[in-house]
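Omission of a single protein chain aside, the complex is shown with its protein chains in their original locations.
Labels A and B are assigned to the chains in the order they are written; within every chain, residues are numbered from 1.
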């Protein structure tokens, strides 16, 4: 994986859970559009690894992560195919899935920050790297499935990514130990996301109905 | 900013106006889709800086421009947020906005040409670099807002970009001074765009209704 923090082992496990969960969310979106098995695999792949790909392109970081790790590609494809088999049972697993998805969002955000930090980018770019990694997979999924990205309308989805990145960098600036920082940021982000789902928190919406242009 | 022409100072001011105007156009598009504040910021960012990003990726020019200039990112985000506040008053500003947008199109096109020229690409690639910089932000905005890109249907939008690039390269080949060339190309492009809006000029449309494939 990436050259990473001392707590790599913990984040690595979370990363594997994250790409698996995102692949499953992609496969379900493809199923709702009646795609064939191949389409399911593509959407699963793009949802799980697309965010990291766009981050690596944006940061000019070559070779791109997954091209050096075939095992992630196989994992993501397997998760997508498995989803077509177990989908009928998944409505019982909805809550578990939302937790996994939230873990993915938070883990991706932390990983994206860490990658940009190793490349000496300005702070705002580090935060954007975390957010790109966290949310772009879902945006690509929605564009390929021809629907307006729900990430901009779902309960604090992107805002959670921003909050996690900001917390991580703040604690780091305060000199907090990297291990502790990772654990605290991850836990806080996960709590915030789950609270937002439970309470249906939303950002204020900007509606501008007048046909202007 | 980019290593640029001697007239950098003028074009730099125009560039700042351009990314501000494009960020506002993105925020308005997001508002028409009822996105939340975060979606507004993302669409504003993509509309203003997405064209330059795609250009840099296409030309293999790393690090990508805005990652080295956090101040542009802050400017674009601020413009997007400000738009949500002032939108109710913007119908009085429609004409000003169209002028700003036209300045952005022309300025982006000239900047895109200049960047590719410094990298010794063939002429057709230089022209495409100008057009990519000029119009791709708007295309990304429309794709993310889930509508067919209006750039292909609006009054000579992309054609103006092409004309500006061609004029700029022609005058350059004739040995015209770079400052004068920039000023002439910018003015001519802006006039053409405003004339096209005023007169509702359009390119011939290719309609192929038969369901063929």
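Rule of thumb we're sticking to: contacts are C-beta pairs under 8 Å (C-beta built on N, C-alpha and C of every residue); 3 or more make two chains touch, one makes a residue touch a chain.
Owing to the predicted nature of the structure, the values given are computational and were not obtained by experimental measurement.
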Which one touches the absent chain: B:28, B:59, B:79 or B:171? B:59
Thinking of the whole complex, not just what is shown, which of A:27, A:79, A:156 or A:171 touches the missing chain? A:27
Need a quick check: the contact residues on chain A for the chain that isn't drawn. 25, 27-40, 42-43, 53, 57, 62-64, 67-68, 70, 73-74, 84, 87, 90-91, 94, 143-146
By the contact definition given up top, give the residues of chain B that touch the hidden chain. 57-60, 121-125, 128, 139, 143, 146-149, 151-153, 158-159, 162, 202-213
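We adopt the following convention: only the chains that are shown with their structure count from here on.
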Distance-wise, how many Å sit between the C-alpha centres of chain A and chain B, to the nearest whole number? 30
